[in-house]
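Removed from the display is one protein chain of the complex; every other protein chain stays in position.
Let's look at chain A:
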Amino acid sequence: MSKDIRSFFTVISKKSDANSPKAASPAVKKKPKRIIDSDDEDVISATPDKEQKKVEKKREVLSSDSDEDAKKKRKTEEPKLKPVNVADVFKNSPIKQSKVEVPQTPEVKPTKAEEKKPKNRKKKHDAEKEIHNNSAFNKTLEDLDDDIFEQSIHLIESIEEAYQGDKEKKESKNESDSQVQSAKKRSRNDSSSDNQTPKKKKIEHSDSGIDPGQEAHEKKRYSAMLYQRYLNRGEPKHLGMKELPKGKPNCLQNLCFLRTGVLDSLDSEEFANIIKQHGGRVVHAVSKKVNYVVVGAEPGPAKLAKAESYNIPNISEDELLDMILTKSGMEPKYCKKNTSCDSEDLGIDLNHETKPSKEKISNKTEPKKETPEKKSSVKKQNGTAPSKIEQEIKSETLSSNSFYSQPGTSKVSESTKIENKVEAVQLSLPEKYKPQTLRAVIGQQGDSSNLAKLKHWLENWYKNQDPKVKKTLARPSPWSTKKDDGAYFKCALLSGPPGVGKTTTATLVAKELGLDIVEFNASDTRSKKLLHEEVAQLLSTKTIAGYATGQPNVNRNRVLLMDEVDGMAGNEDRGGIQELIQLIKNSSVPIICMCNDRNHQKIRSLVNYCFDLKFTKPKLEQIRGAMMSICCKENIDVSTQALTEIIAGTGCDVRQTLNHLALLGSTKGEITVEVAEKESKASKKDTVMGPWEVCRTVFTKSEHKDMSVADRARLFFFDYSLGPLFIQENYLRVQPEGSKKEGLLKAALTADSISVGDIIESKIRRTNNWALLESQAFFSSVIPGHYMSGHFNSQINFPAWLGKNSKKNKFKRLISELQSHTRTSASASKMAVKLDYLVPLRNAIFTPLIKNGLEGINQAVGVMKDYNLLREDVDSLIELCQWLQGENPMNSIDSKVKSAFTRTYNKQVTLLPYAPASGVSKKKAAALESDLLDELDEISDNEDDDDISKNAMIKVKKKTAPKGKKADEGKGTSKNEKKGKAKKK
């Protein structure tokens, strides 16, 4: 957890540095003295104790718009922002300032940093914080706060004294003193808010030299405190533990519900769902129309108060569930359990606590300032409404807006706003809102998530890879359903569509565990040689960043991140995958690989060595929540529905959604649903359809009914050589619409059209007249699709034509071989050989063998001799006579006879009238093994590569290779060549 905070500061801090002047530029005019003061302080800083002080000072510094300081700070923080790449090996960048080993210490820094941060940074930080509303985190904060708090009070007082000459200052001092006290009191009880309070006060203090702003700040502080608490609020205690009632669909019709606080077992979405399911309505703000307020733990006091003023009854969650049951005529059953009472107590407790402070504030307010306060109280109300993310966000901006829009500081806010914009503009949205903590990764929460698995794997890597432990681990079978933690593997493979957070997850997990990241991605050359040299070198070196930053532990462990392994392509990366596998086998560090398509041929060999983690797209709702908060931070006005459209359009790709929002957000004004719909259509990713999808789309009515004729013609062009074959293969598997009788007619028409398409195709190929291709598109694809429009009855098959065609070519070759062999004795054409010679020849050879066994061998060999046949020709004879339907004569021959026959033939020294072919088949067996290996190698490389090994010339050059291997290769390639030919035909 500690890590999270730190890491999210790294990014934000940059922004906030520039923002900081804004917070306090009013102070500049009045207190130039402070700048000097603080600068001095800055220089000194050493001991932790002093550092604490310095931090406090720094706030002042920031507020005094000192450029130098800001710069300095930026300098120190910038390195952290750098993307992780290979360079990081040399400098320990991600966690420069902190020690990972001691869990407590890192907390100090974040807190300090937090305190440093001026309020407008807080906005962001708050939002981030909502992510880790974790009790451990709170606790550490609490511990820290007590210390810091006391110091801060001293500091404040000392600073206060500096301003004594100023009348306005005096007032503010009193104010702040009282604030301190009250805040201190509060801090004892409310741990979450107090780390906020001193800061808040400070800022207010510096801001509000002017009297009128005063109570607005008070207000602000209060709302911020509430909001802070809201952020730190826990999840429902019994989330998902209650069985939800299934009432009649409309039993809650015309009822309107408002939720406040954390319910016992329902989170906001479930709550909304259950009410919507039963016909009710969920709102997020108190109004007269609300029928019931569902109160959970830590309810928003303002909401309750308002609800009370409208006389809206408060009910608990159990009462709500019972209401559903009773209204649909069932026995209520939830109230008895009443598990929520303790949490309810808590809510009341908090209520008591916060109320007085509120009164205090309102006492102080002057009538003049009533309006802004009211406004903010409404806002605050929203802010405390715990219902939907949407509202969280609203409150977030509102509360932050309230910072800007103080009448006293309006000028400031204007100027700072501009500055703010300028800074924020530096980062693209996807980078800016890249998750900084593990919890912020969308769709990767929970113990069974990939993130958790990866973390677990990485944590235990060194343990598992210990030779002793390693022995006990067995390779999990790929079919076992047992949950596997990947302990056996040295490498993890993250696969999934783009934009789901694979790289982010890997980086964050590595950071969290304090591992240095060595990253190679597709933008690096990753050939066999380079991988071998560079990676080995990199992994054996040590980073000196640790020395530079004075960290005690320099020997940090590393993790090798191979991003985009499917991007290892082309000649440049030749043999990369093979080398990677070797690397994995011998690796002494964990390796994480990432790819999009885990079934890709290139990856397939890698998968065997990897702990396989498949990432799936997060759910739309998950993305929407996060996007809503971002929209709000970026002031992008977008409705939930419009956002839904956009996300759906991108196919639940978080990154692209952000990109799109960045684009849409540039225009002012709300993004309406219509616009969003249009945009979402535009944002749809186009991918090349495979022939299977094309075929399905062509015939399935539901899929092509919206397409124009021209669009359907385009389907054909996705793969115009394979597409028509698919359609021809599968058109009869379609159940067309209409009656059966018509179906036959339709099939006939389709067949007719396909045949014409085929004619056209052959014409195109023969005459190279590609102008006809468009006609073919219609005949081969559009018209069949038009006739046979319906749905598929069975699976789409791969065109059998391709297999048959290659078989045909093979037979052709065999016959021509036979013909040439028999030429001297039988002057027959190929056709004649096929029709007249094949069967008699076969019979002449095999009948004696079958009938006479061993005695018939001589006769059979005699026939072969007469016709100058080779032993291989006998096999091809059998193969060519398959059409005879009869049993394979080879089967009815005794194996003894068979081998004797072969031996006899081989013994005879026959003088052939032709040079026997290079004896491919003889070598086949020998070559098979190496061949397979070669093939693997070649497959893993890009197919587009002009394969060097295929080139006969290069084979000669490889003289340095061991002899046996060379020969094997030669055989292998010659076979490959043949294969290639066969395919081409």
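Side notes on the structure shown:
Everything below uses one rule, namely that a residue touches a chain if its C-beta (ideal position, glycine included) is under 8 Å from a C-beta of that chain, and two chains touch if they have at least 3 such contacts; residues count from 1.
The working rule: contacts and distances are computed from a predicted model.
Matching "Acyl carrier protein", "Replication factor C subunit 2", "Origin recognition complex subunit 5" or "Ribosome biogenesis protein ERB1" against the UniProt entry of the left-out chain gives the name "Replication factor C subunit 2".
Set against the missing chain, the residues A:Asn291, A:Asn460, A:Asn596 or A:Ser820 yield one that touches it, A:Asn596.
For the chain left out of this panel, the touching residue among A:Leu580, A:Cys610 or A:Leu664 is A:Leu664.
Taking the complete complex into account, A:Gly567 is the one of A:Pro435, A:Gly486 or A:Gly567 that touches the chain left out.
The chain that is not drawn here is touched, among residues A:Val469, A:Val709 or A:Met831, by A:Val709.
Touching the chain that is not shown, out of A:Leu560, A:Ile760, A:Val833 or A:Val897: A:Ile760 (per the contact rule at the top). When you scan A:Leu255, A:Val283, A:Ala305 or A:Leu427 for touch with the missing chain, the hit is A:Leu427.
Although one chain is not displayed, its contacts with chain A can still be listed: residues 81, 83, 85, 421-431, 497-499, 503, 521-525, 563-564, 566-567, 569-570, 572-573, 596, 650, 653, 655-656, 659-660, 662-664, 666-668, 682-689, 709-710, 713, 753, 756, 759-760, 763, 767, 769, 771-772, 774-776, 778-779, 782-783, 786, 942, 944.
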